[in-house]
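Removed: one protein chain of the complex. Kept in place: all other protein chains.
Coming up: chain A.
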Amino acid sequence: MAATEIARQVGEGCRTVPLSGHVGFDSLPDQLVNKSVNHGFCFNILCVGETGLGKSTLMDTLFNTKFEGEPASHSQPGVQLKSGTYDLQESNVGLKLTIVGSVGFGDQINKEDSYKPIVEFIDAQFEAYLQEELKIKRVLHNFHDSRIHACLYFIAPTGHSLKSLDLVTMKKLDSKVNIIPIIAKSDAISKSELTKFKIKITSELVSNGVQIYQFPTDDESVAEINGTMNAHLPFAVIGSTEELKIGNKMMKARQYPWGTVQVENETHCDFVKLREMLIRVNMEDLREQTHTRHYELYRRCKLEEMGFKDTDPDSKPFSLQETYEAKRNEFLGELHKKEEEMRQMFVQRVKEKEAELKEAEKELHEKFDRLKKLHQDEKKKLEDKKKSLDDEMNAFKQRKTAAELLQSQAQQAGGSQTLKRDKERKNSGFL
């Protein structure tokens, strides 16, 4: 079969051709969206913050529902992560929401390692995805994506500055996840203090090189609102699931003797801004950034760690293949070694057992021989005794017959003697 010729005129310099009528591929975004809706979406939020900053309450408020039954028990010594997955439905959209909360963060005396469980958790989710992606038979499009798309970092409302724990933790997390810092329980701060606090936090983050998530401003439709919101970071939020009657409406609020704080009132707190940014405007972008930036970085580091390299473009395909081959041979070699070891051990054990059994057999044989000899001796003894007994018996019999004979002879003689005596007596009587 002759060779083929491939002529391509494709490339970045593709011409744009005009259409002479309606074709219909403008329905493509709809087709794509319909498929995604049928498939369902998933979104994973991680809440990091000290105990008592209202993480669970804020989640309940954001998603208009009560997620947890009872508050987390703080009995464990280290930092734990507790996660729950929930299926939410709004009109025809199904969302698989996973909320992960830190438990015991900031409670320890020595907080040097507090950030570690959190980093490990995030990495574990990346690892799970990477493992699936590297499988030979994989089902990526049905894989439940557990990677964290957004990390809400809860800052305590001290009004002064960030704690060193906050800075250290955020610095460790900023290359792994989209961080959105928020000021929790912000009804504890007055408005003027709040402005100063926000400025202090932002400057501290910048001076320490912490990369927080920036709402994207490249799409014109959302550039303006995202730009404004970026300036309001960190959001000062309040959470509440209690509804109070204010005016003639039921609203989420917190009641104090001196007044009522309304959660959804933008002059009272930034809750509405957070909800807008997190869910209604940028949820898709958060997911995309997680996949194209944070996950790719993790994957690159992990593969490089395992010894893979992308060399220059010319040898790229071959070097990867070579590396695979090398790794595979190495692995097979190890496998062989292990197999050999096990086989050796097996052979060894068998030998030992065999020796043991042989020993036992030998013992048994000896015992058998001994017993046999004993038995023979006994038998001989018995036979001897029997023989001697027989001899005795025979001797006795002989004596007996001899004696009887003697006796009968004697009797005869005596009988005749008696007769003779009687006769003599008789005869003598007649004289």
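By definition in this document, a residue touches a chain if its C-beta (ideal position, glycine included) is under 8 Å from a C-beta of that chain, and two chains touch if they have at least 3 such contacts; residues count from 1.
By our rule, contacts and distances are computed from a predicted model.
With the options "Trifunctional enzyme subunit alpha, mitochondrial", "Histidine-containing phosphotransfer protein", "Neuronal-specific septin-3" or "Cell cycle control protein" in hand, the undepicted chain maps to the protein name "Neuronal-specific septin-3" (source: UniProt). Check A:S221, A:N248 or A:T267 against the missing chain and you find that the one touching it is A:S221.
From the set A:N178, A:S240 or A:N282, the residue in touch with the chain omitted from the display is A:N282, counting the whole complex.
Screening A:I199, A:L335, A:L364 or A:M393 for touch with the missing chain picks out A:L335. As for the chain not pictured, it touches chain A at residues 1-11, 14-33, 35-38, 41, 62-65, 67, 82-93, 95-96, 98, 121, 124, 130-131, 134-138, 140-141, 146, 219, 221-222, 275-276, 279-285, 288, 292, 296, 299-300, 303-304, 306, 308-310, 316-317, 320-321, 324-325, 327-328, 331, 335, 339, 342, 345-346, 349-350, 353, 357.
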